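Some notes on the structure that comes next.
A single protein chain has been removed from this complex, and every other one stays in its place.
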Amino acid sequence: MNGTFRVLRRLLFVVALPAVLLTVWWFASAGSTDVYWPPLETIVAAFPEVWDGERIRADLLPSLWRLLSGYALAAVVGVALGTLIGSYRTVRAFCEPVLEFLRAVPPPVLVPVIMLFAGIGDGMKIVVIAVGCVWPILLNTVEGVRAVDPVMTETARCYGVGGAARLRHLVLPSASPQIFAGLRQSLSIGIILMVISEMFAASNGLGFAIVQFQRGFAIPGMWTGILVLGLLGFLLSVVFQLVERRVLSWYHGLRDSSRRSP
Amino acid sequence: GSSDDPSDKSSSSGGVTTVKVGVIPIVDVAPLYLGQEKGIFGKHGLKLEMTPAQGGAAIVPGVVSNQFQFGFSNMASLMIAQSNGVPVRAVVNGVATTGEKGKDFGGLVVKGDSGITSAKDLEGKKVAVNTLKNINDTTVRESVREAGGDPSKVKFVEIAFDQMPAALDSGEIDGAMAVEPALTTAKSQGAVEVASSYVDVSDRLTVAMYFTSAQYAQQNPEVVEKFEAATKEALAYADGHPDEVREILTSYTKIPADLLPQLTLPKWPAEVDRGSIETLRDLGEKDGLYTKTPDLDALLP
Amino acid sequence: MKHLNLVLGAAGLAVFLAVGEAVPRLGLVKEAYFPPVSTIAGALAREVSDPAFWTALGDTLTGWAVGLALAVAGGLLAGVLLSVVPYLREATASTVEFLRPIPSVALIPLAVLLYGTELRSVLLLVVYAAFWQILIQVLYGVQDVDPVAEATARSYGLGTLARVRYVLWPTALPYVMTGVRLAAAVALILSVTAELVIGAPGLGARIAVAQTSQAVPEMYALIVVTGLLGLLINVGARTVERRALSWHQSVRGEVAV
Amino acid sequence: MLDVRGLRKVYEGSGRTVEAVRDLTFSVAAGELVCLVGPSGCGKTTLLKCMSGLLAPTGGEVLLDGRRVTGPPPGMAFVFQEYGRSLFPWMRVGQNVELPLKQKGMAKERRRALVADALESVGLADAAKAYPWQLSGGMQQRVAIARALAYEPQVLLMDEPFAAVDAQTRADLEDLVRRLWRERGITVLFVTHDIDEAVYLGERVVVLSASPTVVQEELVVDLPVERDQLNTRVQPRFAELRTRVYEQIQAAKRGSVSAAPGAPGAGVEKE
Partner (left out) sequence: MLDVRGLRKVYEGSGRTVEAVRDLTFSVAAGELVCLVGPSGCGKTTLLKCMSGLLAPTGGEVLLDGRRVTGPPPGMAFVFQEYGRSLFPWMRVGQNVELPLKQKGMAKERRRALVADALESVGLADAAKAYPWQLSGGMQQRVAIARALAYEPQVLLMDEPFAAVDAQTRADLEDLVRRLWRERGITVLFVTHDIDEAVYLGERVVVLSASPTVVQEELVVDLPVERDQLNTRVQPRFAELRTRVYEQIQAAKRGSVSAAPGAPGAGVEKE
């Protein structure tokens, strides 16, 4: 299998199913007169018109900034708190009920409360995104930290690897596969919360635009917004996977090396 | 689940037709609850099943897909829907302004100590409305215009009615177009009303209407007729019995008891005021609400 | 030790409540917008004595439980299938990544269009949101299989199904448990949100009424109820986990030292 | 029965390419007991994994009864060098041993009997209810052996299976393997780094060179089939054979620079 062939094969896998689905959608919706299910053709036609440079600058970029800030905040808080909670049983017992309580509160009803403390600007939106994203990261970190191999723990203790070095060299790397599972989950949750947060007190943003289309009955516009969300999610996940492949190269190498090549 | 069989959208048994109505659980729809309780709808052979939803996002598609037979929506939304080809038909009046400045069920309020005394002072300030590009920002713009200001200099943000008092109080926003009960709450926290924007548009402004889908109107003209007749009767009854309205509010809202007597109730005339709707349409056109001019003949009954 | 955990958890909650009481009392926020815990408790007591509240709670829990069950079953099935058939995973990866970030809230008009305000409408949103949580956790969990364990199973002639059952599943279980806990909360959030926005009967609809009525303490009381539900759900999940994962380091580590 | 032809295996990945096995050709007849010895890291484990079809070779092929091996063939049992990780921590010892039998579709009673028998024969009768991680290293290794024995394989591949057990147990297990081999006529390929063990156990000893690996020497062990720990090990022929193997391994190691411990004075000068 040479290089170009492999790239082509991958590309085929990436586009094949979406192509099939789009085709099905195209023909199934063709000629639809239902305002809420416009023909895909209409949606595609509306796309360049709706997502011109101005709208990308005015709506997409602010959204991206909020998303990335909120996500980064969640990642830092989730991993830090998760490590702490995962490492000490007493801390876990102390915090868990409160955290589980907060976790179950739906963001849309939490937003007004956050608005009380964080105002109505970008800060509020970033906090909303972070509050929603933090849970998968937190939970996965806690579980990952709890599952560190005892032999490795003993090795570290024995060689005096403690404190920050223990975190950096043992606990976090060992939990990293599971932390990445959490980060991956949060990425799409972040996008979802970006939309939700922009339903409140916003005057621009991707979510704002979608809701605006929806309320204004510009249904093809709404559909293009949903498509943009999906594309955004896809692109971010590609970037995410590249990062993960790098950071977890040892892990994937370990997993793959003993598997038979197909 | 309220209905077991999805295909059974409206059922009639023994001469009584059950229809689902998508409503927003606010003061505006009190006549329906009252009329139902007083047997007005029953008299017309209708049984209403009220489904509270948060706004047009849920009600309009529900009506269009015949999940609800009727829905409640403000005029601007209906005109926007109509101009976008959503097959909606307004059926009967919903709610109208009281026509008295300073004594309407919706008003433009600012923080007490802000030094803002008229709508003109809102130039360059942040004003909250519940939905952008809809009836409330259009009417506020008219208030600003009437006060001699430039509406394009006002910055609008979207905040739900119930969060307006807090946002106003904390200074996050400078003004808010609030309706009851948020309006009374805001005032009780020290906010002052600088304009009655609905009245500024027209002292007979029809703010909202009940509507159905074109398809349903065509297939069930008699049900629509019954609904129209019964609702008109209910509106008239509600307009004449404010105390009973306040009473019925406790059954479907949670408006605190101390707030209830202070609420300003809207007017519920039986007939729509076409002239005021045309004014609203023209204002909306100016603000770019529609892709093409709404066809009021097709929309209104 | 179990008692110690209970005491610690209660202490944590107590501190949380105390903060909730102190913040408005100290004037950090206005009581009118953020009532102190004691006021909320009063409202909660009123709610609890209302039979309609219990009907609403029942509706919400029905939507939650059915939705979660469907999402878990679907997520597990899809996750295992995708990881057992590598081609399938490759072929669906891009589509999955595309669909995952589409928020359930954006689907609300479509849900209403299809099912009105019935339970099924709520279910659609709940399942859509919770399904991905399970799926991703399964995919990561399956990837965690120890190559030596996998080789052992293969060399002893364990077929695909047996390997799923005896090797893949136990390895992925800790991930899946986390996924279920995540999904349980998401399902609860979505059923409340759906009720809130669509108006399907349930706690969410009650919250919506309280919000539009400016009944602030009642609204917080209902929010507290959803939080408490989440708390209870987690207690259940932890109990299951302690039994199902007794062999796993995360659980046995707690017992040993 | 088992033919290895021109086997080559190159590991690639993470910026390191290792040619673990260069060119291996040898065969094991049905019912033979062959011991494999070679320097650490020479590719014994790699070879075994390729032979069992767990690893796809880079070049060459492995034939079982003339058919190319592409996946683990039925009736083959493998005792892994990483015994600890090859036991499933979520199953008790008894269940670990029983699992492959279940897979064979064996009746419950027979399974029970086989499991009890196998655990008994490795001296772990009373550990059936423990989890693997509650056992000592040597006990874990014996569980892995018991699992292979209970499986009643035709072909048994063992990768340093006695590395973690004490001398006495080791001797017992050696005799157990020889006894099973004779009684059941199974084919055994046995990797060990203990030269005495290789000579004592095997009918033939294959010595591998240091990596990249080729067959350094094949040696027929012409000791009588009846062997016992006491007498066999003191026979002059035994001493000759073990010296021969020892020399070959040393030669194998000398052949490669990389694997030679470089601490000065640490080497053993023998002849």
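The letters A, B, C and D name the chains in turn, as written, and every chain counts its residues from 1.
What we mean here is this: contacts are C-beta pairs under 8 Å (C-beta built on N, C-alpha and C of every residue); 3 or more make two chains touch, one makes a residue touch a chain.
Quick caveat, the model's predicted, so the values are computed rather than measured.
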Check the options D:Thr58, D:Gln95, D:Gln229 or D:Thr243 and report the residue that touches the missing chain. D:Gln229
Among A:Leu40, A:Val113, A:Ala147 or A:Leu170, single out the residue that touches the unshown chain. A:Leu170
From the listed residues D:Asp126, D:Glu218 or D:Glu240, report the one that touches the chain absent from this view. D:Asp126
Quick one: say which of A:Arg10, A:Arg57 or A:Arg157 touches the chain that got left out. A:Arg157
Absent chain, residues of chain D that touch it: 11, 13-16, 18, 37-46, 81-82, 84-85, 120-123, 125-126, 129-131, 134-139, 142, 160, 163-173, 175-176, 179, 193-195, 228-230, 246, 249-250, 253, 258-263, 265-270
Would you write out the residues of chain A that touch the absent chain, in ascending order? 149, 151-152, 154-155, 157-162, 165, 169-170, 173-174, 176, 250-251, 253-254, 257
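In this section, only the chains that are shown with their structure count from here on.
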Where's the contact count highest, between which chains? A-C
Any idea how many Å lie between the Cα centroids of chain B and chain C? 36
Which chain D residues touch at least two other chains? 54
Hunt down the residues of chain A that sit against at least two other chains at once, touch-wise. 36, 112, 116, 199, 214, 257-258
